[in-house]
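Note that one protein chain is taken out, while the other chains of the complex remain in position.
Take a look at chain A:
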Amino acid sequence: MKVSYQWLNEYLPLAKNGIKPAALAEKLARTSVDINEVSSPKDGLKKVVVGLVKECVPHPNSDHLHVCQVQVSDDETVQIVCGAPNVAAGEKVIVALHGARIGNNVKIKRSKMRGEESNGMLCALQELGVSTSVTPKSDDEGIWILPDDAKVGEPVWPYVGMDDTIIDTDVTPNRGDMLSIYGNVNDLSAIYDLKKNFRQHALASEDGGPASDKVKISVADDKIAPVYKMRVIENVKVADSPLWLKVKLMNSGVRPINNVVDITNYILLKYGQPLHSFDYDKLPSHDINVRHAHEGEKLTTLDDEERVLKANDIVIAAGDTAVALAGTMGGKSTMVDNNTKTVALEAAIFDPVMVRKQARRLDLHSESSMRFERGINPETVETALNEAAYWLTQLANGTVDQGIVVGNQSDYPAKTIQMSTAKVNDTLGTDLSLADLLDIFRRLDFATEKIDDDQFKVVVPARRWDISIPADLNEEIARLYGYDKIPSTLPVMTRTLGGLTDRQRRLRASRHVLEGLGLDQAISYSLTTVAKAKQFMVEPQDVEPMVLSYPMSSDHVATRMNIVSGLLNDIAYNHARNVDNVALYEQGRVFIPAGGERPREEEHVAGAVTGSLYADNWHMKGDQIDFFQLKGIVEQYLKNFAVNGKVEFVADSSRPEMHPGRTANILLDNQQVGFIGEVHPQTAKEYKIPETYVFELNLEALLKADRRDKHYEAISKYPSITRDIALLVDSSVTNADVVNAINEKGGAFLTDVHLFDVYEGSHLPKGKKSLAYTLTYRDQNDTLKEETVNKAFAKVEAHLTDALGAEIR
């Protein structure tokens, strides 16, 4: 809310006590509500004074300009050329002198306009930087005319309220009471412990006939409008509001319209009580019904929009014709205009939720709806209605009909909360006495009653609907006592061990493994397209991903079932920016629908590498990533993960997004836990990425698997013996086939089988390849004898020939 410092001062001696706007704002932020901005309308402006137009003649060379002689001080009159149609001799006007700075940082300089010298500019408020959304309509039509008593030569600010300071507060949903001057005065009075002098204007006389003869009201449901009241004011003269009222509205960000509308807005700002004025004579019936809208019912609102209503909207109807959206916006057909004679003035409390839903659905957030949503002070509904009627008698010459027509009046009993001094201190960590606490509530104007040396009762006024339990009062105590005065301690309590769980520790450590191996950690979006969500699944299955009901963008509609696709998006982003070496991994959630209401969330890790892991160097060229480099990374990762079972890489050509000849499923004890390979060139094309290798592992499976123990095995004191073997085999025979065959007949002393060469090419028969291995034999407990090794090695050779048709070379 835009809170005027000058307005506050009418009810609270702030300036008198040396409390300046900036300090006030700071105090509010520390004690009450957040502050968006503190500013004065005159910030950045200078040399703008009151002038008197002494003479005004048409410009000789123009059909719309005037040449004016303007007195700008006791002894100085300057010539100013002005284009405003309403400029005339005898007027007091706003003069921006030579050297002045006006709105939008414009500097005014002496100049010649069509041959006539002009020593400044006569201004409208807009030209002083006042937003056109709040300037009165008259300001659009020419320069601003100052009151006759304005003193020539003085700065113009006080005459247009621009010397005020506006504190723009950001009110949290619980502090609806702070959406009024009344609420701000109450809170500031408590904060500074200042005596408040909030001036209310009671209605002096009701000179019309009985209002109940003019309108009948029925409220369909207590819930819609717990309070609904109306007054009727006759003989109203619609006109411009006086300057003081216009200024208050403008400084509060509300545009002055006419005296009737301005008075309702003034009351809204002053009390936080929205009012609505109907043109009584335009109401199609004088039976007012507050009810839910009929489904499909139409109403054209003040902003000229035809609204099609829904059954849970709430309306004010005259007879059965909707004439206003309750609490949100009035209807066009019954609005007050210059010819309005009789006003039906409504003051009500509407259901916050209904108003909120209606305003949201229609995107019609108004000053009124915002206040109804956050709660209205039931104590001032009638006060506000009466004061509005008072101002209509004062400013619009109205005659108030007798009595208030009450459509509904619910009870709002004051809440009494019992408090304990010890408990307050135990919660806040303070050492306050009962007297301290009672004093805080005295400042807040909450009645208290002492029960004993510890216990007391607090009566919470209805204006603070947000307070209902002791914890709420704790907050009042804490903020008024001052958060700064609360000491800083650490919880004293039973020692807790805390720390990461085994799972959390392993996940963290395994991330560091991949970083050590050259992969940057990425965090991509978990929400993606349906198509991408379904790709690259560790266990491909025909399942649809979970989708959002109302996504915000077509790129993020479904929860991912893989991480790889997100990494490919990242690679595409890098590639588009000419970054060609990209090595990423990501550890995070995938969401696999599993029949339940919520998907199963699995922790996965995935990697994607394109280009080279090492940047090209002056003396070493970075190798382009290939299957085996990435496989080495995955193998090391799995080794560090220390699962106890058997890990296998099994060729797979079934994944549509993967290269059919360069992809392997990763199996742990025959269970599929991941895959690795080259992205299918077609898929790569769709992602707009170059050749890329990827892997993804389901960490849930790895975390569940038995773990290899950390233990030390003595290094054998005895020497090992090695034998090399080169084989010529059919191309279809895999390394895994050979290694398995060797291990099968390796004997007790074979400790390692190491592949050191693979050759396929012109020196070999077609369809054949050569593989060469070093076999290492060792006895943990004795020196191996050559003949033992020879025997074992011969068995291997024979088996390779028999089982794989290998030719030993």
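Just so we're on the same page, a contact is a pair of C-beta atoms (placed from the backbone, for glycine too) under 8 Å apart; a residue touches a chain by one contact, two chains touch by 3 or more; residues count from 1.
Here is the rule we use: contacts and distances are computed from a predicted model.
Novice: Given the options "Quaternary amine transport ATP-binding protein", "Phenylalanine--tRNA ligase alpha subunit", "nitrile hydratase" or "TRAP transporter small permease protein", which would UniProt use as the protein name of the unshown chain?
Specialist: "Phenylalanine--tRNA ligase alpha subunit"
Novice: Pick out which of A:Asn338, A:Thr496 or A:Asn781 touches the chain that's been left out of the picture.
Specialist: Counting the whole complex, the residue in contact with the absent chain is A:Thr496.
Novice: Return the single residue from A:Lys216, A:Lys310, A:Lys415 or A:Arg511 that touches the missing chain.
Specialist: The single option touching the absent chain is A:Arg511.
Novice: Considering the complete complex, identify which of A:Gln69, A:Thr427, A:Gln624 or A:Thr751 is in touch with the unshown chain.
Specialist: Of the listed residues, the one touching the omitted chain is A:Thr427.
Novice: For chain A, enumerate the residues touching the unshown chain of the complex.
Specialist: 29-34, 172-175, 352-353, 356-357, 360, 373-374, 426-430, 469, 471-472, 474-475, 478-479, 483-484, 486-501, 504, 508, 511-512, 514-527, 546-553, 556, 559, 567, 570, 573-574, 577, 579, 581-585, 588-589, 591, 597-599, 601, 613-615, 617-620, 622
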